[in-house]
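Removed: one protein chain of the complex. Kept in place: all other protein chains.
== subunit A ==
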Amino acid sequence: MAQAIGETPHNTFTCQLCGLSSPYTYYGQKPPNTRAIVLLEECFVTRDPFSPDRDKFLVLGSTCSLCNTCVCVGSDCSLFYTKRFCMQCVNKHLDQFPSQIQTELAKKNPSPRPAVS
């Protein structure tokens, strides 16, 4: 068993909001073999499993710039707007986000304060 673990020392990324978890191969802003591409935040990155090209990467998630929660890039869990924000922080500071984002979020979860009560 020890040997089994030793062979692939993969680290697992887990989203603290939705629980999505997947092994990652790189953490940082400059994934390998990406040439001119730079990430604007420190990310958990893996090889894109859906591309036949070995050098394609996939960003799984990063940490919220406000609360440091580890979140996936899924639109239910986080939002990137110059920085990464987890959904909890977005909701907390919703008023600071541009209207485009506010409408978009309201459209997506029409739940908290329905218009007709």
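What to note about this one:
We take it that a contact is a pair of C-beta atoms (placed from the backbone, for glycine too) under 8 Å apart; a residue touches a chain by one contact, two chains touch by 3 or more; residues count from 1.
The working rule: contacts and distances are computed from a predicted model.
Comparing "Mitochondrial import inner membrane translocase subunit", "Probable ATP-dependent RNA helicase DHX34 isoform X1", "Origin recognition complex subunit 2" or "UreD-domain-containing protein" against the UniProt entry of the hidden chain yields the protein name "Probable ATP-dependent RNA helicase DHX34 isoform X1".
For subunit A, the residues touching the absent chain in the complete assembly are 1, 4-5, 7, 19-22, 33-41, 43, 46, 48-56, 58-60, 62, 66, 72-74, 79-85, 93, 95-101.
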